[in-house]
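One structure coming up, written as structure tokens, with questions to follow.
All protein chains but one are shown at their positions in the complex.
Right after this comes chain A.
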Amino acid sequence: MSSRDRILGRIRRAVADGGPDPAVPRDYLRVHGVRTPAETADLLAAHLAEYRARVHRADGDGIAPLLARLLAERGARTVLVPSGLPPRWLAATAVTRVEDRPGANPYELDAVDSVVTGCALAIAETGTIVLDGGPGQGRRRITLIPDHHVCVVRVPEQVVDSVPQALPLLDPRRPLTWISGPSATSDIELDRVEGVHGPRTLEVILLSGPAE
């Protein structure tokens, strides 16, 4: 008998007595509070900041100069650019662009200073950005290896209030990365230290106005 059959057989015998099989009560809240879109964006900003992400705001005209300034302040010489990132966003910086290529090896990515991406959506209540590899987001490793990640969230259209609002908007077949602040550890005496293996600096730009 294969282990598959053995395990399935054991399960069937184990639950033969019936056991609890409740209907799942879904009476928990879809959202915790009533907010205007502006309040939701403010909450997102506050929660991101609480987990030590740096939050900036820009409109259609301001995004290019802002990104140029952030990269310059960082001292970045190279920036990873995923395909589908609106070219206008990086129009004001002369930092060398590195394309997100399928064949790139991790060592090449490790030599890049910064990465700029968009996102799939952001969740205000938890201070979370979700990437799904869609246009302007790139492969998962490009937001992992460089030490500086700048993520652009379009407000209000990409921001939801809560986790239950977010899931129906996501496609589980795509690789999903949920990011809430820069990487962190509390493994040493439960002292929180920001930045271990992922990008140690996470900057989030809340972009209002037209996307392109």
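Some notes on this structure:
Keep in mind that, in the parts below, a contact is a pair of C-beta atoms (placed from the backbone, for glycine too) under 8 Å apart; a residue touches a chain by one contact, two chains touch by 3 or more; residues count from 1.
The working rule: contacts and distances are computed from a predicted model.
For the chain of the complex excluded from view, the name given in UniProt is "(4Fe-4S) protein" [choices: "Xanthine dehydrogenase family protein subunit M", "(4Fe-4S) protein", "ABC transporter permease" or "Maltose/maltodextrin import ATP-binding protein MalK"]. Considering the full assembly, A:D110 is the residue among A:E39, A:D110 or A:E157 that touches the omitted chain. Touching the chain that is not shown, out of A:H32, A:R54 or A:R74: A:H32 (per the contact rule at the top).
The missing chain lies against chain A, touching residues 2-4, 6-15, 17-29, 32, 47, 51, 101-104, 106-107, 110, 123, 125-128, 133, 139-141, 144-145, 163-164, 166-168, 172-191, 193, 195-199.
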